[in-house]
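Every protein chain of the complex appears in place save one, which is left out.
Chain nomenclature is as follows: A, B, C, D and E, assigned in order of appearance, with residue numbering initiated at 1 for each chain independently.
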Amino acid sequence: MFRHTKLLQFEAKPEKPDAAYARKLQELIGGAYGEMTVTMQYLFQGWNCRIEGKYKDLIMDTATEEIGHVEMLATMVARLLEGAPATVMAEAVQDPVTAAVIGGMDPQQAIIAGGGALPNNSQGVPWNGAYIVASGNLLADFRANAAAEAQGRLQTARLYNMTDDPGVRSMLQFNLARDTVHQKQWLAAIEELEEDGLETPIAPSALFDEEDQVHNNTVWRLSDGHDGSKGGWSSGPDGIEYLKDPRPLGGPGTAPKPDPALYGTYEPVRDAMGTMKGKAKEVKNRLTGKNR
Amino acid sequence: MFRHTKLLQFEAKPEKPDAAYARKLQELIGGAYGEMTVTMQYLFQGWNCRIEGKYKDLIMDTATEEIGHVEMLATMVARLLEGAPATVMAEAVQDPVTAAVIGGMDPQQAIIAGGGALPNNSQGVPWNGAYIVASGNLLADFRANAAAEAQGRLQTARLYNMTDDPGVRSMLQFNLARDTVHQKQWLAAIEELEEDGLETPIAPSALFDEEDQVHNNTVWRLSDGHDGSKGGWSSGPDGIEYLKDPRPLGGPGTAPKPDPALYGTYEPVRDAMGTMKGKAKEVKNRLTGKNR
Amino acid sequence: MFRHTKLLQFEAKPEKPDAAYARKLQELIGGAYGEMTVTMQYLFQGWNCRIEGKYKDLIMDTATEEIGHVEMLATMVARLLEGAPATVMAEAVQDPVTAAVIGGMDPQQAIIAGGGALPNNSQGVPWNGAYIVASGNLLADFRANAAAEAQGRLQTARLYNMTDDPGVRSMLQFNLARDTVHQKQWLAAIEELEEDGLETPIAPSALFDEEDQVHNNTVWRLSDGHDGSKGGWSSGPDGIEYLKDPRPLGGPGTAPKPDPALYGTYEPVRDAMGTMKGKAKEVKNRLTGKNR
Amino acid sequence: MFRHTKLLQFEAKPEKPDAAYARKLQELIGGAYGEMTVTMQYLFQGWNCRIEGKYKDLIMDTATEEIGHVEMLATMVARLLEGAPATVMAEAVQDPVTAAVIGGMDPQQAIIAGGGALPNNSQGVPWNGAYIVASGNLLADFRANAAAEAQGRLQTARLYNMTDDPGVRSMLQFNLARDTVHQKQWLAAIEELEEDGLETPIAPSALFDEEDQVHNNTVWRLSDGHDGSKGGWSSGPDGIEYLKDPRPLGGPGTAPKPDPALYGTYEPVRDAMGTMKGKAKEVKNRLTGKNR
Amino acid sequence: MFRHTKLLQFEAKPEKPDAAYARKLQELIGGAYGEMTVTMQYLFQGWNCRIEGKYKDLIMDTATEEIGHVEMLATMVARLLEGAPATVMAEAVQDPVTAAVIGGMDPQQAIIAGGGALPNNSQGVPWNGAYIVASGNLLADFRANAAAEAQGRLQTARLYNMTDDPGVRSMLQFNLARDTVHQKQWLAAIEELEEDGLETPIAPSALFDEEDQVHNNTVWRLSDGHDGSKGGWSSGPDGIEYLKDPRPLGGPGTAPKPDPALYGTYEPVRDAMGTMKGKAKEVKNRLTGKNR
Partner (left out) sequence: MFRHTKLLQFEAKPEKPDAAYARKLQELIGGAYGEMTVTMQYLFQGWNCRIEGKYKDLIMDTATEEIGHVEMLATMVARLLEGAPATVMAEAVQDPVTAAVIGGMDPQQAIIAGGGALPNNSQGVPWNGAYIVASGNLLADFRANAAAEAQGRLQTARLYNMTDDPGVRSMLQFNLARDTVHQKQWLAAIEELEEDGLETPIAPSALFDEEDQVHNNTVWRLSDGHDGSKGGWSSGPDGIEYLKDPRPLGGPGTAPKPDPALYGTYEPVRDAMGTMKGKAKEVKNRLTGKNR
């Protein structure tokens, strides 16, 4: 069960409105690596966690924090939209600066939300549940979490450089800091999973005896670059091998003959003279009156 | 530019058809962590790579291999569907085993694809471009790649246990092996990026001086679990700190007064007697003929 | 900012697992009228609310409760999936009951979530942000809320009849009760908005003077049913009028001639003899070598 | 079965083209509360209506009208795009007003539709079927209809203020009027359903005896606002009660131990010395050649 | 403007209910090539048609018919669902035939629609606007129409073989007939466009002088099949040429150096000794307290 306080985790006050920037911030709310994603990803991971204790508690602490990040960003957007030109008439388009600002605005923030944030990304695509993962395997999931925080911090850093409003920058400095510690914690938890003997570096730590032992340590050189084998990953006794001119191991990828009732196109039966049996020709003549 | 050979990278021949399993395999084709995802993710990362040489070559080698994995799975699905009951009449539903198989089949594999694979997941949701990421930052992207291969190997391992067909298992053993080496290579490439001084563990390696220095090493305890601080991540001189009873740093998250032309609901102006100015009441009376 | 307790708002313990029912419950988690929808709808409405006090507080109280409802349902799904046949081999399909259960299961709950809930509906379609609305106009939004709670209670009632597990039923009885009070509160809040003079029954309470006064009280009879005018809505001095044989008020819906650079098809210029000018014919002949 | 006349229900002629506004109008065509939504919502409700007579006839009359509203808006968009700068070269961007207009245009209206409307919202997101509801329960559905008409009228009112073209305004005045009468009719039909004894205010009118009688009239105060209980909804003998400090009723939301074949992370078995059994460590050493 | 009659274009009465088949029929309602698609595709093409007369009238006649086809199918689905086991308890799953039927049903037809049709395909994916095209170029669009009717007739034929209910088959026989004449009419209209000199076989009939004259008649042999050149398309004076061993015409696809403010990974500047300038290493050490 959850509780809410009206106070924000961190202040979200721009110095002045900036309607074009309000659109860009939507990426951090409803984008694939926005705050709605980490909120829902961590919540479902916590609810789906099968081992009580430090891992589950860390997940739920972080999940609960992220709901508050959506709140901060939604509040910031509403404030950036204060006084945005919602009623500009056609003549206003004659003022190029106003016109340009309107051109760069998110039309739905005015039309749908009345000057507020939406659960969308910066292009207006609604957030969707396929952005998240909660597999029950903590190694696989923590790696996805570290990846999500990295993409999120990268996007925040890019957006930080797209404004010089001190109020916006102050909040983004806080967000950058949180993305830093969250990356650090998921990376540390990955190491801890290994130290606790729960998972190995390769997820999941299973089926290694059954997996194909010939092909689990080779890169197939299928592009004509010459430098793939120059990485440190190729050296050492356990280094990955390069197959310089790999050959296919399988036969041709033919599909079987279709069930006739599905009306796929297949090779017709022909008689000894090579004449097709069947009535395709006649059907054609019956259906079409034109000479083609 | 690409070239194609008709031979499959690895054989994709089931011992016998299994229409219900053909549906499940769709997850590895068009799911969020299926082969279409890694194909497109690596292709866009390669095209968007800003540093020539070993990293870009490794990306393009792997990307090109993954197209062939979609091909293997699509071929496998078509063969698993051979002879599937496409024309079963209502009476056939009286045979419970046949009925159960039909109930578990993917209806679109018959109706749309005529007995072939679709670019969908196991629930019929079409693959979509939001599944992939190619940010131009190699650390952030390789971490996403290692995460994707981990989820992909996990799903392959689960599907491996859902069949005992030797032909299907043989192909999945190959896929497991490829997911192992791909995880290994992305993890190694992440270390190499650090060794080459190109990126640091925290992505992106920027804005650290500007980010909030007070809040970049603390976990906010916002769930009532007591074990979050018991992880190894809390120990050592650089260990993450726990805030046991964190307090909000911001003020209330109020939204500003709306532009009246957007017709949001706001506090009306009242005269000294507390009577509202405006005509809401009259408008109401004019519009509704009933006593409510 | 939010806080979380590990205790559920209400118990979520099935008496025994039921994997097929676990799929159906997904509708209440990630469906268009599921708990993720009301959670996000109320959160964004609260953050976008422009009038402090009783309305905003009611919204935020309810929003915070709904997060806990997603939690209850996700926990219930994980427990319903305990021991679900994740590893059934092809032979098992020969047992019709087992086969039928597998056929009716959500394949992604096993393959993706490892036996847990997903942010999807009962067909596997991911939840998406377009399900919610937060317009800043409280009348319009509370009406959407009352509608959402009605659809949600209706779906809960239908699902209630699809199980006889006492543990599941107990939780759904609680959910039904919450949907009852939530409907009641939004309906009461709509009346209060009118009593406070903030909004009128027709949302938004604006532009009535400018709207077309001739056509704002008539039903156009455009289907051949005869009973539309027999409702109570037609009676009384303010009753809605029926136009028995309405005639179009506009002219033909022609689209203007296209910009030639967009290559739309338009009427060619012809000379006095009716011969087309232009070179379409010649272009055609140049391009095609076959007699058609 | 349907029939069509070429005459529009109401005239749709702008005084002059306005390409930027043409994009905004897409919200009323293909947005979540646009005319495609009410068209499809009412059609499916009519086809799914289980009670012949006044209700069904009212639904089908309105549904049929709405198809004509999509037609009016699509025609308006095509006319607003007349002469839009489809072929502007890079130099034209040097003229700021032209550049601004182009920046604010919908690129697909030119590239895909050749200067026409699309079945999309104002951000280019395609209309989708999840926007509509047709549950078979008329109270639940009419409430959704009244909500949809309220949001639709609100958005129309906002768009009305974003233009001063007399032709566009004239059409929107008609649309406002239709949204007024449609709200009125659905609200009246809701009352009629109650008067006819078919449904009660709480939808559906079922399971009240079985629902939890303790929790169907309380608001849980889960946010720290103090004003939620000050609404009129708290007063009177049937007023909603406020739980000032509500306590969770359930136990912890633990998920059960996973099926080992799904490879979730779980607590390993340890021997009396606390040493883990199993081979995670060895597997790890075999897989990784580097000292980490 | 549209009008509606309650009579169906053709009878839609199954002899007996078949809940599993009701799910499959959803493909013809809300699938990519279902009746909602042709309805909306033809409506938008008609509204976007820039040439009055025979073509536009043909489009609007067909569009209007298709709305009635959605109606027939929605009615058929409701009737196929009559008496479907909506309330089956857990015990009922012990009857394998009932269990199998339930497993194959569309859960949303019961839970959401109360025993009716949905605007979804057979997998529950909602119809969406991206399925349709209305480009303003009649040749391009009529070709898309002929393609849509071909896929639609193919799917109808497949579904025809999946039932033996005389009432369902009778309606599908009508639908097959309509798909036949619609294919025929669009193919005839394509020929008429050419005969009228409005369009040429290659759409659009423009830019032929500017297009690359060297590469507009060659197939690049990029797969290792040997038979591509054996088709009739290779013969005759205008036959398509085969490039047996085509070579890339462009240089390497390098991406330019990124804007540093976007934090892409790029080659660092090194001093004469090969030592990197910059602080990546130090940043790394500061951030991580562990020896890695």
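Criterion: contacts are C-beta pairs under 8 Å (C-beta built on N, C-alpha and C of every residue); 3 or more make two chains touch, one makes a residue touch a chain.
Predicted, not measured: the structure shown is a model, and the values here were computed from it.
J.: Omitted chain: which shown chains does it touch?
T.: Across the whole assembly, the hidden chain touches A, B, C, D, E.
J.: Which residue from B:A19, B:V38, B:L58 or B:A74 sits in contact with the chain not drawn here?
T.: Checking the options B:A19, B:V38, B:L58 or B:A74, the one contacting the hidden chain is B:A74.
J.: For the full complex, which residue in B:A19, B:V38, B:A84 or B:A113 touches the chain that was left out?
T.: Once the missing chain is taken into account, the touching residue is B:A113.
J.: Please identify, in ascending order, the residues of chain A that touch the omitted chain?
T.: 18, 20-21, 23-24, 27, 31-33, 96-97, 99-104, 121-125, 154-155, 158-159, 161-165, 222-225, 248, 253-258, 262-268, 276, 278, 280-281, 283-284, 286-290, 292
J.: In the complete complex, the non-displayed chain touches which residues of chain C?
T.: That gives, for chain C, the contact residues 154, 157-158, 161, 180, 184, 188, 191, 261-263, 287-288, 290.
J.: For the chain that got dropped from the picture, name the residues of chain E it touches.
T.: Contact residues on chain E toward the absent chain are 5-12, 32-33, 52-58, 60-65, 68, 71-72, 74-75, 78-79, 82-84, 86-87, 110, 114-116, 125, 128, 130-131, 133, 135, 137, 139-140, 143-144, 146-147, 150-151, 153-154, 157, 160, 173-174, 176-178, 180-181, 183-185, 187-189, 191-192, 195, 201-204, 206-208, 210-223, 225-233, 240, 248-259, 261-264.
Throughout what follows, only the chains that are shown with their structure count from here on.
J.: Under the document's definition of touching, what chains do chain C and chain E have as common neighbours?
T.: The shared contacts of chain C and chain E, listed by label, come to A, B, D.
J.: Rounded to the nearest whole Å, what is the centre-to-centre distance of chain A and chain B, using the mean of the C-alpha atoms as each centre?
T.: Roughly 6 Å, centre to centre.
J.: Can you list the chain B residues in contact with two or more other chains?
T.: If we look for residues of chain B contacting two or more partner chains, we find 5-6, 32-33, 52, 55, 86-87, 96, 99-100, 102-104, 110, 114, 123-125, 135, 137, 139, 154, 157-158, 161, 180, 184, 188, 191, 201-202, 204, 206, 208, 222-223, 225, 248, 253-258, 261-264, 287-288, 290.
J.: So that we know how the chains sit together, what is the shape of their touch graph: line, ring, star, complete or other?
T.: complete
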